[in-house]
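Provided herewith is a single structure, encoded as structure tokens, for subsequent inquiry.
All protein chains but one are shown in place.
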Amino acid sequence: MSPLRLRSWTGRTGDGEDELAETPAKHDDAAGAGGSLALSVRNLRTVYELGHATVQAVRDVSFDLRHTERLGVVGESGSGKSALALSILGLLEPPGRVAAGEVVLNGRNIMGLSERRLSSIRGREIALILQDPMSALDPVKTIGAQLQQAIAVHNPQLRRSALRRRAVELLGEVDISHAERRLDDYPHQYSGGMRQRVAIAMALANNPKVLIADEPTTALDVTTQAQVLSLLDRLVDEHRAAVILITHNLGIVSEFCDSVSVMYAGRLVESSSCEHIFMRPTHPYSEALLRCVPNPERLVEGPLPAIPGFPPDLSALPAGCTFASRCSVGRELAICHERVPSRQVVQGPVGDASVECHFARERAAGAPR
Amino acid sequence: MSSGPLTLAANDGIVAEMPAVATRRGGLRWLLSAVLGDRRLAVPALVLTAMLLFAIIAPLVWGQSADAQNLVASLQAPSLAHPMGTDQFGRDIFARVAEGARISLLDGTLIAVVGALVGGLIGLVAGTIAGASDTVLMRVMDAILAFPPLILAMAVTVGLGVGLRTAAIGSTIVLIPWYARLVRSDAIRIRSLPFIEAAHAIGASRKRIIFRHVVPHVMPTLAIQISAGFAYAVLLLAGLSFLGLGAQIPTPEWGAMITDGLTYSLTGQWWVSVFPGVALLTTVTAASMLSDRLRDVLDPRSSGRRG
Partner (left out) sequence: MSGVVSRRLLGSLGAIFGASIIAFVIMRVLPGNPARLILGPLAPRSTVHALNAQLGLYKPIYVQYWRYISHFFQGQWGYSYSEGAQVRTLIGERVPATIELALFAFLITMLASVGLALLVTYRRRPIADRIVRGIAYLGFGTPPFFVSLILLIVFFSILKILPGPEGRLGAQVLPPPAVTHLYTVDALLAGEPGKFLEALEHLVLPGLALGMANFAFLVRLLRANLLEVSREPFITVARGKGLRRWTAFRRHALPNAFLPTLTAGGLVLGEFLAGSVLVEKVFNWPGVGSLVYEAILKQDFSVVQTFVLLSAVMFVLVNLAVDLLYAVIDPRVRVKSVTTA
């Protein structure tokens, strides 16, 4: 089946029921290894200092990632998702910087390590895949050179021939035919999908246990998206890596992830299992996002709805809940415009969710939507 | 500032819809408000205005003539009576620099404007009519561009006879292909825009399309390039005069004045050459800065790039 079709978590169709029953076991070793975390982010705060204004891209974000867990981070562009990814890896360029927080990778805090120490961790323990395969590869270096660089940087003892052999292997692993010959091609000779597969190969070259994929399929056409996603799915399983998948596409989350965090204006406003969010989106923003996903079953209901208004200016955040002015629940309510909602853990029909909304409890207990 | 994580306020339309924001670019009023509304333009514009006022007013109110010799008072250091000192003939350098400002500003403007008009016309014809006239015109432009600019201007003055006027002609010829290429590529780009094709489709005449649509769109580019061309023209003229090909003795042209003072500069009388030089570099720097900033304001896509 197409990985992009949104599974029907609402259980309205028989097909959906089957999958619902099957899915929690999808990566049940994730739950089994719950004791030790692959990655833990604590109170991360990232700002861009632009001289005239300070943009708060990530505001006090915390989450845990278990071994082999797949976490989807969902939000509009501009919600701080990419800044979050770069902050975790310590790859922010000025004027951006991490103002506070900890990133605990395999049990040690890597925040504030020197560039030398960090560079020995990047690519080996934690790796990155970026959105745009057109610009993620250096246009004037061969694919082979870039792959071999990824291997060599953490294996300085390897000889050229060994590096080349390993690079051919990696290309083969991501289903690029005639790998030996295509190694000496330049990026522009590859299609978008092939380039993204090369990017995946580079990221997995050193068997990292955490993979951050920032919109890995957004720039691709729909068929290629499906291929790349299923390849990623297979390889992540084989390498037993945990994944943070950053996307604005809820279809991909439903297909690929175990858990999901919804990001809005630099904060994770709702974190839960995939089942929860698709069945009982508790934060009004999550619900609105979900309603915007094209769903074949809902086409009859009329045009695709959109969330009214714009995300707030991250350099001049409003008082109270940042979503209040666009919220179907709290737009008119004084409490939403005055008080910042605190994080609440609520019990939904399929497990817990932690939600930042004044009405989280009522909404979690309410009727399915 | 258009890529990377800095576009934090952008919205991507998949999740929320975004209203189509139509900003009109082009038009004189828009140009004016863009220029006046930008602080970064103020500094170079102010410097150029000051230089212009200096050129107009100083020779009128300053009591001393640019040509009056006074051998008793030769090579005097800057003082109250002679704020920039005197040269080897006792001429007041302040008066000469002011007179030189008139020459440079006037000739520079003339060269830039004539070059822009001729070059713009050539570019417009080549870009809108295409075909054989395009090929011929652009080959001629390529031939001119085959010379290093100053050297072609040099050749023209040598061939037509030395003097300020031929130096100006030489400088204009150098600038023409520069404008022509710019306007041509702009015209070609605009010609292929959907709304021009639509105008074609509804039967608008070529003349109408050129004057109603292409010309107004080319104007901002040309405006920027006139100030860049002005800077270059002033520089070329000074270079030619420095070589003795432009202004002739005793015309107080800045380049010629620098040549004049060369030998004295190294024996301590630095003011003879330095003041005209400072006037020259102030004018050229301000004008090229103005054109750069105009480009940033009028065409945000090209900010930071050059060449």
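Chains here go by letter, A and B, matching the order in which they are written, and residues are numbered from 1 within each.
Quick note on the criterion: a contact is a pair of C-beta atoms (placed from the backbone, for glycine too) under 8 Å apart; a residue touches a chain by one contact, two chains touch by 3 or more.
Because the structure is a prediction, the values reported are computed rather than measured.
Q: Considering the complete complex, identify which of A:Ser119, A:Thr218, A:Ser325 or A:Gln344 is in touch with the unshown chain.
A: Result: among the candidates, A:Ser119 touches the missing chain.
Q: With the full complex in mind, choose from B:Ile56, B:Ala77, B:Leu160 or B:Ile249 the residue touching the hidden chain.
A: Considering all chains, including the one not shown, the answer is B:Leu160.
Q: Among A:Arg66, A:Lys81 or A:His154, which residue is in contact with the omitted chain in the full complex?
A: A:His154
Q: Can you tell me which of B:Ile93, B:Ile111, B:Leu164 or B:Ala231 touches the chain that was removed from the display?
A: Final answer for the missing-chain contact: B:Ala231.
Q: Just the residue numbers, please: which parts of chain B touch the chain that's not shown?
A: Residues touching the hidden chain, for chain B, are 3-4, 139-140, 142-152, 154-156, 158-161, 231, 235, 238-239, 242-245, 255, 258-259, 262, 265-268, 270, 273-274, 277, 280-286, 288-289, 304-307.
Q: For review purposes, identify every residue of chain A that touches the missing chain, sorted by number.
A: Contacting residues on chain A, toward the hidden partner: 86, 89, 91, 93-94, 115-116, 119-124, 127-128, 130-132, 135-142, 149-150, 153-154, 186, 188-189, 199, 202-203, 205-206.
In this text, only the chains that are shown with their structure count from here on.
Q: With centres defined as the mean C-alpha position, give me the chain A-chain B separation in Å.
A: Roughly 52 Å separates the two chain centres.
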